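Note that one protein chain is taken out, while the other chains of the complex remain in position.
Should a chain be cited, it is by its letter among A, B, C, D and E, assigned in written order, with residues numbered from 1 in that chain.
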Amino acid sequence: MSRVVAFGEIMLRLSTERHLRFSQSTAFGATYGGGEFNVCVSLANYGVNAEFVTRLPENEIGFSALKEIRKMNVESKNIVYGGERLGIYFLETGAGTRGSNVVYDRAHSAMSTIQKGQVDWEKVLEGAEWFHWSGITPAISESAAEACLEAIKVAHKLGVKISCDLNYRSKLWQYGKTPSEVMPEMLKYSNVILGDIDTAYFMLGIPKVNPNYQDEKSLPAVYDKLFELIPSLKVAATTLRYSVSASHQRIGGILYDGKAIYSAAVKEVTPVVDRVGSGDAFMGGLIYGLLEYNNNQRALDFAVAACCLKHTIAGDYNLVTLKEVENMIDGDGSALVSR
Amino acid sequence: MSRVVAFGEIMLRLSTERHLRFSQSTAFGATYGGGEFNVCVSLANYGVNAEFVTRLPENEIGFSALKEIRKMNVESKNIVYGGERLGIYFLETGAGTRGSNVVYDRAHSAMSTIQKGQVDWEKVLEGAEWFHWSGITPAISESAAEACLEAIKVAHKLGVKISCDLNYRSKLWQYGKTPSEVMPEMLKYSNVILGDIDTAYFMLGIPKVNPNYQDEKSLPAVYDKLFELIPSLKVAATTLRYSVSASHQRIGGILYDGKAIYSAAVKEVTPVVDRVGSGDAFMGGLIYGLLEYNNNQRALDFAVAACCLKHTIAGDYNLVTLKEVENMIDGDGSALVSR
Amino acid sequence: MSRVVAFGEIMLRLSTERHLRFSQSTAFGATYGGGEFNVCVSLANYGVNAEFVTRLPENEIGFSALKEIRKMNVESKNIVYGGERLGIYFLETGAGTRGSNVVYDRAHSAMSTIQKGQVDWEKVLEGAEWFHWSGITPAISESAAEACLEAIKVAHKLGVKISCDLNYRSKLWQYGKTPSEVMPEMLKYSNVILGDIDTAYFMLGIPKVNPNYQDEKSLPAVYDKLFELIPSLKVAATTLRYSVSASHQRIGGILYDGKAIYSAAVKEVTPVVDRVGSGDAFMGGLIYGLLEYNNNQRALDFAVAACCLKHTIAGDYNLVTLKEVENMIDGDGSALVSR
Amino acid sequence: MSRVVAFGEIMLRLSTERHLRFSQSTAFGATYGGGEFNVCVSLANYGVNAEFVTRLPENEIGFSALKEIRKMNVESKNIVYGGERLGIYFLETGAGTRGSNVVYDRAHSAMSTIQKGQVDWEKVLEGAEWFHWSGITPAISESAAEACLEAIKVAHKLGVKISCDLNYRSKLWQYGKTPSEVMPEMLKYSNVILGDIDTAYFMLGIPKVNPNYQDEKSLPAVYDKLFELIPSLKVAATTLRYSVSASHQRIGGILYDGKAIYSAAVKEVTPVVDRVGSGDAFMGGLIYGLLEYNNNQRALDFAVAACCLKHTIAGDYNLVTLKEVENMIDGDGSALVSR
Amino acid sequence: MSRVVAFGEIMLRLSTERHLRFSQSTAFGATYGGGEFNVCVSLANYGVNAEFVTRLPENEIGFSALKEIRKMNVESKNIVYGGERLGIYFLETGAGTRGSNVVYDRAHSAMSTIQKGQVDWEKVLEGAEWFHWSGITPAISESAAEACLEAIKVAHKLGVKISCDLNYRSKLWQYGKTPSEVMPEMLKYSNVILGDIDTAYFMLGIPKVNPNYQDEKSLPAVYDKLFELIPSLKVAATTLRYSVSASHQRIGGILYDGKAIYSAAVKEVTPVVDRVGSGDAFMGGLIYGLLEYNNNQRALDFAVAACCLKHTIAGDYNLVTLKEVENMIDGDGSALVSR
Partner (left out) sequence: MSRVVAFGEIMLRLSTERHLRFSQSTAFGATYGGGEFNVCVSLANYGVNAEFVTRLPENEIGFSALKEIRKMNVESKNIVYGGERLGIYFLETGAGTRGSNVVYDRAHSAMSTIQKGQVDWEKVLEGAEWFHWSGITPAISESAAEACLEAIKVAHKLGVKISCDLNYRSKLWQYGKTPSEVMPEMLKYSNVILGDIDTAYFMLGIPKVNPNYQDEKSLPAVYDKLFELIPSLKVAATTLRYSVSASHQRIGGILYDGKAIYSAAVKEVTPVVDRVGSGDAFMGGLIYGLLEYNNNQRALDFAVAACCLKHTIAGDYNLVTLKEVENMIDGDGSALVSR
C-alpha cells in the first residue's frame, strides 16, 4: 500500500441546508474539510495509506476536526497543535440560476500562523512515496508559504514524488505578496501539477496563452513551456468544467505527460448535490491513478469519474469506494438501484 | 431612495419538507408571506424604502408575522390590529410530474374583516411615490375590497403612482361578487398592471382575445383596448411561463407601454426550489426597474431575472440582492461558486 | 368496491436523508414498506377494499408497522403474529451518476419463518375478487414459499383472480433452491403476471429470448409461450424503464392479453424523489385498471402514470389519489400549482 | 371487547419544538388531537373497541386527521364530512417558571358548523356500551351543542352509559350562550362526570362550594347535591393537580360513587414532556377502569396512573399500553430501563 | 416611550442541540446575540425604544445579524460597517452535573477593531434617556475600550443616564491591559452598576471584601466605598445565583441605592433551558424597572423575574413580554397552561 502525505489546512465548514440563504438559516450543517485533506480522504477510501499534516488549535473545535480526520482513516500523528482558532468557511448552496456562495472566515487560523520548523519533515516523509500540497497554503500567509516550501524541499531531497493543485483563489493572497513572487520557487520541484495552463502561467509570471482544450493537437505546444520551466514535471492535468447551471455541470479532463495528450469523455452531472471539493476529488483520483495504473488514460478517466461522483456527495470530500469509481468508468452510467 | 407602499394580506405558510405529502408530515415549515408583502421584501432588498400595510390579529401568530416583516426591513408602522386570526395556507411542494398543492385556510382572517376607514391613508401615502395592490385583496371579502378601493382613491388623489398585480385566484371570490362587478372601478386608476391580457379583460368584463405572446407584432393591437379603458395606464406587463414540469420552468416576459412591445429572452429554471411568489418577484423587479432605470427593456429584464432567481429561494419572497439580479441579467448564467 | 388481498412481507426501511451516505448519517428516516403492502396502499388510495396478510413479530417495531398499515386504510385483521424480528432494509438514496444503494437485513424475519397453515386462507379469501403475491416471498425462505403456494391454491380453488409481480432479486434466493425449482408450480395459477418476459422465462426454466420491446409486432410471438405454459394467464405486462441517471428516468409500459399488444407512451421522470416501490405502484395501478376500466389500454396507461407519480413520493408506497393519477393520464404534464 | 363511542372535535395541533417561542420557530410539529378523540385513543390502546364521531372538512388537512384516527386503531366509519376547515391550535410548550401557551384558531371549523341530524345516532350507537362527550363541544357553537344533545338523547334512549368530561374553557363559549343555559339539559343524562365539583356547579348554575379535596370526610356532602340533580349519575371524579412548575406536577384523584369517597395517592411527575391531554388520559383510564375492574379504587388508580404517564408522552393522546399503566400502579415507580 | 441606547458586540452563536458535545454535532444552531444587544431586546419587548450601536462586517454573516436586530425591533440605524468578521462563540449546553462550555472565536471581529470617532455619538445620543455598556467591550481590545469611553463621555456630557454591567470574563482582557488600568476611568460616569461588589472593587483596583449577601444589614457598609468612588452612582445591583447543577439554579438579587438595601426572594429555576444571557435579562429588567416604576423594590423584583424567565428561553436574549414578567412577579409560579 502506497504512503502519501499531504500538507494543508482543514476548516470547519458551516453550510445552509436545503438551499436556504444565510439569513434564513437557524442552523448550519457542520462538517470539516479542506483541499489537501479532501485529497487524503479520497486516497484512504481507495486503500492508500494517507497522512494529513496541518496545525490545529487546542480547543474543542480543533479536536472535533481531529476526530473527523481519524474517522476518515487518515493518519493524524504528525499534526502540530497551537494557534488561536480553526479556520471557518460558510457555504450557501445554490441551485439552478443561483450559484453557491462562500464566505471565508479563515484569517488568523492555526494553520495560517504555522512557522517553518514546527513540523519535522524528515521524520514525516521518511518512507513516503508522494507529497501533495496546493496553492491555497502559500495564499493564506507568508509563514504558511515558508512552512510549505520547507516541506517541499525535504520531499524533494528524499526523492518523494511531489504534486501540486494550483487552486488559485483571488479572495486569498491578502498578505502582501503575489503568486508570481512566491509560487515559482515552490513549483519548481513538482512532478505533477493540476490546474489549467493559464493559472500555471499566471503563477509563474508568464502571459496567458488561452488554450483551446478542445483542440488536442495544439495543446502539447501550449504545455511545453511549463515542462521546460519545471524539468522535474512529469504530468500536467486539468479538469474541464462546463457549467450549465449551479445544478448541472459537464465534466471532462486533459492530461499531458510531455509526450502525449490524454482526454477524458465529458460526462453530464445533474443534479449537483455538492460541488465543493470536486477538484480535490479529481486530484485524489489522479494521484491514485498515477500510483496504481501505470496507464495515463486510465488515471485520467479515474480522476474524472471520481470528480463526477463527488458532485453527488454532501460535504467537502469524496466518500466513494474504489469499486464505485471503477464501476463508473466501466459502466453505462444508468445508476440503477443496487439490491 | 424611493418610498413604495403596498396593501394586502400576509399569511402563515405551513409547508411540507422534502416533497413529503401532507399526510406524511410530522412538522410543517413555518414562514410568513403574501403577494403584496412579497413585493415589499423584493423592493427593500433592492434598497427601496418599502412599507406594508395590512391588518394583523393581536395574538402570538400575528406578532410573529410582524417580526418577519421587521426582519425583512419593511416598514410596519401603519399596520392595524384586530380580528380573529392570521390567514393560513398549506403548501405541499411537488416535484417532476407532480404539481405543488395549496390548501387555503384564510377565510375569517384579520385582513378579510378589515373595514374602510381603519387605515389613515392620507397619512400613510403622504410623500409616497408608488402604491401597490393586487387582485387578491378584493377577492377575499367585500370589506377588504372596499378598504382597498379607499386606498386606491387616496393614492390617486395624492398623485401616487399605482400598480396592480391582477392575481386572479379561482378558489377565492367566494363572497357573492364576481371580479367584473368589483375590479373595473378599482383598476381604473392604475398606472401599471401586471397579468396576462385575458385575465385583465376577464376582470373588466371583456371577452377573451387569446393573444399569441410569441407574435410581438400583433400584441399592441391586443393591448390597446386596455389602454383605452384605463387612460392612466402607462405599462402593462406579463410573465410568460412554460411549465415543463413542477421542477422545470421556462420564464420570459412581455411589457407594453402603449407604444412599443418589449420582450425578455426566455430562461431555463431547473430545478425549482420554490415557485410560490415568483410572480411577486417579477412585480417587485418591475416596480424597481420602472422606478430606477428609465428604460423599459432593462426594467423588464430585471423583472424576469428576479422572477427566475425567486424559483431558487425557499419561502414566499425573493431574498436576493440588487447585485445578484443585475449579475443574472448581465452574466452568462453559469452560476459558478463565488469564492 | 372490489376486495383485493395481498400476501407478503412488510419491512422497516431505514433511509439516509438528503443523499447522505450511510457513514455520514446520524439519523435514519424510518418508514415501513414492502412490495405487496405497497400494492395494497395504492389500491386503498384508489378506493379499493385492500387487505394485507403477513406475519409480524410481537414487539414495538412490529406494532409500529401495524400502525402504518392501519393509517394507510389497509385491512390488517388477518395478520398473524410471532417470530423474532421485523425485516429491515437500509436505503441510501443516490443522485445523478450515483445509484441508490440497498443493504438488506431481512433474514430471520417473522415473515421468513412463517409456516404453512398459520393463515386460514379459506376465511381470508372468502368473497375476495383478487389475490396478489410476488416473487419476493418464495425468495426469502422455503417455508414462506410453501405458505405462499398454500394461499395461491386456495385462491385458485375459490375462483379468486391471481396476480404475481415476478420481482426477481438476485441477493435473495439464499436458502438452497433456485427460482426454476420453486416458481413454476406457483406461477401456473396466475391470471396476471408483471415482469419482463426474460425474467418470467428464467423463473420457468426457459432460455432467454431478448425481446425488443420497441418492436410491438414481434412481441406477441415472444409472449405466446408464456400464455401456453400458463393457460389461466389473461394479462402479461411489464414496465419499460430507461435510466438516464439516478435522478432521471424514462418510464413506459407494455401489456399483452394474448391477443393484442398495448403500449404506453414513455414519460420523462426527473427529478426522482424516490424510486423504490415504483414497480409496486405500476402493479397497484394495473390491478386497479383491470378491475375498473374494462379497457386494457386505459389500465396500462393508469399503471404507467401511477408508476411515474410514485417517483415523486418519498417512501415505499404511492401516496396519490385516483384523481391525481387520472389527471396525469389526461393532462398535459405541466404540473402547475393547484391553488 | 367493550364498544365505546365518543363525539367531539379533532384539531391540527401546531407546536413549537424544544421550548422555542412562537416567533423563534421556523417549523411547527404537526399532530392531531382533541379531548374526546384522545379518550378514544387511550381506550383503543387498552384493547377497547373505540369509535370517534366528528365532522371533517374534505381537504388534505382533514384527510390527514382521518389517517391519524385510523393509525390509532379508532373506528372512523361514522365520521361525517363537510365544512370549511379543520380547527387548529398552536402550542408553545413552556418549562420551569414559564407556562405553556395555547393560541386557539378553531373558530369556523367543520365540527363547529355541524348540524343536528347529520349523524345517524341510532345506527352509530346500536350495540355500544358507552357514549362519551365533553363540555368543549357545546362551547364551540350552538349547532354543535344541539348536535351533541341529540346524540346524548339517543344514547340515553338506547340505554348506553354516558360520560362527560366538563372541560370548561373560558376562551370558548363565544356564541352568546352561557354554560348554565346549555349544560343542565345535556348533563342530566350523565352516568359519569369528570371535573371538579365547582365547575360542575358553575355549569349547572349553582353557587361555588370550595371543597377541600384533602378532607375526604367532608366530600360526600359536597357531592351529594350533584347526585340529587342528576339522578342517573353513578360516578363523579376529578383529577387533583398541584403545579410546582410547568415542568413539575403532582397528580392525584378523587372518585365518589354516591356512597364512598375513593382517593388515589399523589404522584410526582417531573419532568413534564407534554401536559396537554393529561385530563383526557385520566378520562380514558377512568372509563376503562369502570368498564373492566368492577372496583372503584382500582378504576381511580388506573386513571391517575394513566394521567401521570401521559405527561411523559409528546402529543395530545396517551400512547401507553394496558400493561404499562398496570405496571405503574403496581410498581415502585423507579422506571428502570427495560432490557 | 423612553429611548435607551446600548453599545457593544453582537456575535454569531453556534450551539449544539439536545446536549450533544461539539464532536457529536453535525449541525450547530445559529442565532445572534451579545450582552448589550440582549439588553436592547429585553427593553424592546417591554415597549422601550431601544437602539443598538455596534460595528458589523459587510458580509452575509454580518447582514444576517442585522436582520436579527431588526426582527427584534431594535433600532439599527447608527450601526457602522467594516472590519473582517463577525465574532463567533460556540456553545455546548450542559445538563445536570456537566456544565455548559463556551469556546470563544471572537478575536479580530469587526467590533474589536472599531476605532474612536467611527460613531457620531452626539447624534446617536441626542434625546436619549439612557446609555448602556458593559465590561466586555473594554475587554476585547484597546480600540474598543477607547471607542466605548468616547461614548460614555458624550453620554455624560449630554446628561444621559449611564449603566454598566461589569461582566468580567477572565478569558478576554488579552491585549495587554488589566481591568484596573482601564475600567476606573470608564466607570466613573456610571449611574447604575450591575455586578457583584468584589468584581467592582477588582476592576477599580481595590481589595476584595467578601460580602455576605445574606446579611442585609452589613451590605451598606460594603457598598458605600463604591458610592464614594463614583459620586454619580445611584444604584448598584447584583444577581444572586446558587447553582445546584447545570439544570437547576436558584436566583435572587440585591439592590442598593446608597440608602437602603433591597432584596428579592430567591426563586427555583429548573430545568434550565438556556442560561446564557440571564444576566443581560436581569440588566434589561433593571433598566426597565428603574425607568418605569419609581420603586426600587419593584425594579429589582422585575429584574429577578426577568432573569428567571430567561432561563426558560433558548438563545441569548429574553423573549418575554412585559405582561409575562409582571405575571411572574405577581403570580404563584405554578405556570399553568394558558388556554
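Methods note: contacts are C-beta pairs under 8 Å (C-beta built on N, C-alpha and C of every residue); 3 or more make two chains touch, one makes a residue touch a chain.
Everything numeric here is computed off the predicted structure, so don't read it as measured data.
Novice: Among A:Ser2, A:Asn73 or A:Ser143, choose the residue that contacts the chain missing from this document, as touch is defined above.
Specialist: A:Asn73
Novice: Check the options E:Gly94, E:Pro220 or E:Gly331 and report the residue that touches the missing chain.
Specialist: Looking across E:Gly94, E:Pro220 or E:Gly331, the contact with the absent chain belongs to E:Gly94.
Novice: Looking at the whole complex, which of C:Lys67, C:Lys153, C:Arg169 or C:Lys234 touches the chain that is not displayed?
Specialist: Result: among the candidates, C:Lys67 touches the missing chain.
Novice: Name every residue on chain E in touch with the hidden partner chain.
Specialist: Within chain E, the residues touching the omitted chain are 18-21, 23-24, 89, 94-102, 104, 169, 171, 243-248, 271, 275-276.
Novice: Just the residue numbers, please: which parts of chain D touch the chain that's not shown?
Specialist: Given the touch definition above, chain D has residues 17-18, 267-273, 308-309, 311-315, 319-320, 324, 328, 333-339 touching the missing chain.
Novice: So that we can see where the missing chain sits, which residues of chain A does it touch?
Specialist: 67-68, 70-73
Note that only the chains that are shown with their structure count from here on.
Novice: List every chain that touches both chain C and chain E.
Specialist: Common neighbours, chain C/chain E: A, B, D.
Novice: Using mean Cα positions as chain centres, tell me which chain lies farthest from chain D.
Specialist: Here the answer is chain A, farthest from chain D.
Novice: Hey, how far is the Cα centre of chain D from the one of chain E, in Å?
Specialist: Measuring from centre to centre gives 45 Å for this pair.
Novice: Listing for chain D: what residues touch at least two other chains?
Specialist: 21, 23-24, 26, 67, 101
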